[in-house]
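All protein chains but one are shown in place.
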Amino acid sequence: MFYHVKELQYHAKPEKPDPVYAKKLQEILGGQFGEISVAMQYLFQGWNTRGNGKYKDLLMDTGAEELAHIEMLATMIARLLDGAPEVDLADAAKDPVVAAILGGENPQHTIVSGLGAMPSDSMGNRWTANYIIASGNLLADFRANLNAESQGRLQAVRLYEETDDRGVKDMLSWLIARDTMHQNQWYAAMRELEEKENIVVPSTFPRELQKEEVAYTLFNYSQGNKSAKGRWANGISMDGCGMFNYVEHPVPHGDRPKLRPAPTYVHDTPLAAMRKSDDTPDPDMK
Amino acid sequence: MFYHVKELQYHAKPEKPDPVYAKKLQEILGGQFGEISVAMQYLFQGWNTRGNGKYKDLLMDTGAEELAHIEMLATMIARLLDGAPEVDLADAAKDPVVAAILGGENPQHTIVSGLGAMPSDSMGNRWTANYIIASGNLLADFRANLNAESQGRLQAVRLYEETDDRGVKDMLSWLIARDTMHQNQWYAAMRELEEKENIVVPSTFPRELQKEEVAYTLFNYSQGNKSAKGRWANGISMDGCGMFNYVEHPVPHGDRPKLRPAPTYVHDTPLAAMRKSDDTPDPDMK
Amino acid sequence: MFYHVKELQYHAKPEKPDPVYAKKLQEILGGQFGEISVAMQYLFQGWNTRGNGKYKDLLMDTGAEELAHIEMLATMIARLLDGAPEVDLADAAKDPVVAAILGGENPQHTIVSGLGAMPSDSMGNRWTANYIIASGNLLADFRANLNAESQGRLQAVRLYEETDDRGVKDMLSWLIARDTMHQNQWYAAMRELEEKENIVVPSTFPRELQKEEVAYTLFNYSQGNKSAKGRWANGISMDGCGMFNYVEHPVPHGDRPKLRPAPTYVHDTPLAAMRKSDDTPDPDMK
Amino acid sequence: MFYHVKELQYHAKPEKPDPVYAKKLQEILGGQFGEISVAMQYLFQGWNTRGNGKYKDLLMDTGAEELAHIEMLATMIARLLDGAPEVDLADAAKDPVVAAILGGENPQHTIVSGLGAMPSDSMGNRWTANYIIASGNLLADFRANLNAESQGRLQAVRLYEETDDRGVKDMLSWLIARDTMHQNQWYAAMRELEEKENIVVPSTFPRELQKEEVAYTLFNYSQGNKSAKGRWANGISMDGCGMFNYVEHPVPHGDRPKLRPAPTYVHDTPLAAMRKSDDTPDPDMK
Amino acid sequence: MFYHVKELQYHAKPEKPDPVYAKKLQEILGGQFGEISVAMQYLFQGWNTRGNGKYKDLLMDTGAEELAHIEMLATMIARLLDGAPEVDLADAAKDPVVAAILGGENPQHTIVSGLGAMPSDSMGNRWTANYIIASGNLLADFRANLNAESQGRLQAVRLYEETDDRGVKDMLSWLIARDTMHQNQWYAAMRELEEKENIVVPSTFPRELQKEEVAYTLFNYSQGNKSAKGRWANGISMDGCGMFNYVEHPVPHGDRPKLRPAPTYVHDTPLAAMRKSDDTPDPDMK
Partner (left out) sequence: MFYHVKELQYHAKPEKPDPVYAKKLQEILGGQFGEISVAMQYLFQGWNTRGNGKYKDLLMDTGAEELAHIEMLATMIARLLDGAPEVDLADAAKDPVVAAILGGENPQHTIVSGLGAMPSDSMGNRWTANYIIASGNLLADFRANLNAESQGRLQAVRLYEETDDRGVKDMLSWLIARDTMHQNQWYAAMRELEEKENIVVPSTFPRELQKEEVAYTLFNYSQGNKSAKGRWANGISMDGCGMFNYVEHPVPHGDRPKLRPAPTYVHDTPLAAMRKSDDTPDPDMK
């Protein structure tokens, strides 16, 4: 159950309107690695966690915080839109800034949301739960989270570079710091489980049931062998269970596949047409 | 540029048809962490990599391999569908197996693809590039890759549990082993960059520009303090740059946000209606 | 900013596992009118509301409650999945219940989420922000909310009919009651604004700028005139500003549109081919 | 069955080309509340209506009209694109209007549709049936329709504000008037059913099966109690069946949920790793 | 502008309910090549056609007919659902037919649409305008149409095979016949334009601006040379403008691409980390 307080976790006030930047800032609100994604991802992971231990608590702590970040960004975007001039093509003739706004704004910020934030990214793609991950396996999911915070901080930093507004930069410097913490925390959680389970997910699948002979092999499927020099092709494997090796000229280990003629009720290309289509009989087709 | 050979990387031949399992197996072909996802993810990362060093080569090696895995799964699914009985509701009266097939098969496997594999997951959602990640920052992306191989191996293992077909299990044991390698290799690549860059992505953003005072703080936004006992709340941070700390009762650091009345041209709720809607004047609305 | 407590708003415990019902119940968690939709819709409306009056407070109160409903449903679904038998096609031969499970379960509940809830609907479509609405105009949005609670309660009631599990029914009877309140509250809010603004949204557009002559006309575009008998075709209009009227045989008020030949740089069908394609010259093409 | 006439319902001829506005106008053709949405929504509701009474007729009348509106907008957009200059970055150096066009146009209007309208919104998102609603319950659906016409008129009015083209404004004044009628008509239909069924959808669910004790309660989940002053928290409920009440400090009515350890075949985090992860034994995990 | 008549183009009455088949039949209503797709495709092509000649008329004739086909299928699906038993897992124990229904039905047909048709395919994917094509070039689009009718008839035929219901088969035999006509008509239209424009779209691009030396070459990128025996690798080209030729061992015609280091403001992997990552200096990185 959730309680809301009206105050923001941190300030979200720009110095001045900037509808073009408002469009860009949508990326970290409603994009693939925006705040909606991390909020929903951590909450779903928390709800699906077994027991009530510290991992579940950590997930719920962080999920609830990310909801506050959605709120900060929604507020910032509305304020970047407030007071922006209404512009049209006739105005552009006189002023390149108007031209830039006309081209660079998100028209839905006026037409659809009435100068409010939208649950979408910087190109207007609506947020989708395709972005999130909750597998029930915490080591796998902590890696998903470490990735999410890495991509998220990277995008926030790039956005930091694209504005001179001190209010926006102030808010981003908060979010960037929180992403530093979140990378650190998921890293710690990941390492803790790796110490118990080793690094390969899932740890509970009996090793002997996989083809051990190719479990530590780098196949060179792309011309050039620079990858042969990496750590991943030399020495003991990262999980300590094998020796890395490199196959410079990989060959197929399977057959050339042959699909049987389809049953007539699916009306694929009739066998007669297929047969006649070759100058010589196809030995694969009985 | 790519060359194709007709032989499979490894065998993909089931003992017998099983259209219900064919539907399930689609998950690791066209699902969020299926083979299309990893193939496209690694190739796009490779194409966007600067220079021509070992990381690019590794990405292209592995991307090309994943294309071969799509092929193996497509072949296996077509064969699981081949020879499956055509069933309808009348038949179900006599045989629970028919009932199970009727319910559990993917009808598009007949109607749309003519007993062939589809570029979609086990619930029929078509594959989407929303699933993939290529940021230009390799440490971020190697984490995405480590996650993808962790989720992917987890799903392959779950599917291994759901069949008794020795042909299917044989193929899965190959794919599971390859996922072991790929987890190891991305882990190695991640660690290598972490040794150079430290763990926080991006490493190039000046630390002093983030709010350092909250860069190592765990805020307890979910009732209960089990998370206070974790590594992430105690001692030196994982990046070695700070001390973790825990705030049991986090308070807001920002104001209660007030959005100004909207300009008339957006036709939001008129100010008069908003004002009158409160019994007392709203001090937030000037 | 949000705080989370670990206790649920209301109990979410089924009597026994039922993976087929778990699949169905996803509809009101992650479907078009599921709890994710209403939570996100009310929160975005709240964040985009001008001022800090009672409407904003009401939106935030209700948005926060809906987050608790997501949590209840996620918990219920995980419990409906827990303890469910692992089944395959061979088992189905012996037991129609197994056949029903094999057909009726969502395979992603095992393969993807590890027996946890998913952010998707009963057919496995991932939740998308296409479902939500926040326009900045509260009268419009309260109507969206009234609709959402109407559709949502309808779906919950249909799901109530589809189970005999007393635990599930107990939880649904809570959610259904809350939907009763929410329909009442949005109805009250809608009526309050209608009393100030009249019923046509937006109220701020000058009436004289619309074509008043067709602002109260029902055009009979579908054969048969049963619709002529409705309130909407007779008497004073609902907004009190006009008289409803009915046009039995509507005629076009516009011209037959003619598009000019495309400029050559778009390489549409060349004019020569278009021209020659008619036996007689086309007077529409100069 | 449908017949088409070549004449438009109303004129759709701009004074001059304006590719930037053409991009914006796509919103009410192929957006969430564009004409495709209302056409498809009313037609599906009509086809799914039981019997052949006046409601079905009204739905089919209006659905057929909305098809004519798609046609008007498609024509208008094609004409706004016709004759627009072909521009590139070199030209922009000389003319801010060119810069505005280059930024503000939809490149697919040239590359994909050859200067024709597209079935997408102003940010290029293709139309999706996620937008539409047809539940089989007409009171619910009339509310969906009232919302759709409210959002749709609001967007048309905002677009009216964003152009000076008299031809465009003339067409919009027609569409805005029609939306006035459609809001009136769905309002009338909604009220008529409410008089028979009362306001809570569905009316056919026995009241005693819902938790009556929370069916008229406003829970204050967001700090501050401005919402306590609303009609929705005081007096008899809108449906006349209860008394509204307000709970200032809502508490949980459910337990802290505990999920059982997952069965081994799903390979979630192993119990051992979960157990050891807490310094003290977790009483929730048996 | 459109007029609707209440009668169907052809009968749509099944002998008996069959909710499993209703789910399957959704494919040709709301799937990739369902009737919504062809209706919207032909109408958008018609609205975007230049002039008012016979091609535009043909497109509007056929688009309007496809609207009638949506209506027939929506009616048929509602009737296949009407009278279907309400079933649950307990019932399945006694009856494999119930098990089949429980597994094979679309739960949204009850929960969401109230026993009505949905705008989605047989796996529940909502219809999307991603499926349709309207390029402004009629020869290209007639090929799209020929394909759509080919895929559509194929799916209708497969569905014909999957039922014994004489009412359903009767309706399908109508739709299949209409698809025969539509394949014939688009074929005729395509051939007519090919006679004027030759076969390569667009015909208006000057041949000398393409690399003529590879305009008729089959590159053998997949091992094995069976494709060398085809018409496409021998003799004069289909457009009569070149000679087909076959390259058994294709080589690259381009360089090994090198991307320059990224500017610092995008925070890609820092050059230092890239450089050090190779044992030897990378000559591609200056």
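Here are some notes:
For reference, chains read A, B, C, D and E in written order, and residue numbers begin at 1 within each chain.
Convention: contacts are C-beta pairs under 8 Å (C-beta built on N, C-alpha and C of every residue); 3 or more make two chains touch, one makes a residue touch a chain.
The shown structure was predicted, so the numbers you read here are calculated from the model rather than taken from an experiment.
Only one of B:Lys6, B:Lys169 or B:Arg275 touches the chain withheld from this view, namely B:Lys6. For the chain missing from the display, the contacting residue among B:Gln32, B:Asn106 or B:Asn137 is B:Asn137, taking the whole complex into account. In the full complex, subunit C touches the hidden chain at residues 154, 157-158, 161-162, 226, 229, 265-267, 278-279. Where subunit D meets the chain that is not shown, the touching residues are 1-6, 48-55, 86, 88-90, 92-96, 98-100, 102-104, 106-108, 110-112, 114, 120, 123-126, 135-139, 192-193, 196-197, 202-205. Residue positions on subunit E in contact with the hidden chain: 5-13, 32, 46, 52-54, 56-58, 60-65, 68, 72, 75, 78-79, 82-83, 86, 110, 114-115, 128, 130-131, 133, 135, 137, 139-140, 143-144, 146-147, 150-151, 153-154, 157, 160, 173-174, 176-178, 180-181, 183-185, 187-189, 191-192, 199-202, 205, 209-222, 224-227, 229-232, 237-239, 244, 252-257, 259-260, 262-263, 265-268, in rising order.
One rule holds in what follows: only the chains that are shown with their structure count from here on.
The set of chains in contact with subunit B as well as subunit C comprises A, D, E.
When subunit B is laid over subunit E using CA atoms, the rotation angle comes to 120 degrees (nearest 5). The interface with the greater number of C-beta contacts, when C-D is set against A-E, is C-D. Interface of subunit A with subunit D: the two copies contact each other largely through different residue positions, with under half of all numbers used appearing on both sides. Subunit A and subunit B have centres, each the mean of its CA atoms, that are 7 Å apart.
The geometric centre of subunit B is 29 Å away from that of subunit D, both derived from CA atoms. Annotation for subunit E: residues 1-6, 48, 52, 95-96, 99-100, 102-104, 112, 114, 120, 123-126, 135-137, 154, 158, 161-162, 266-267, 278 touch two or more other chains.
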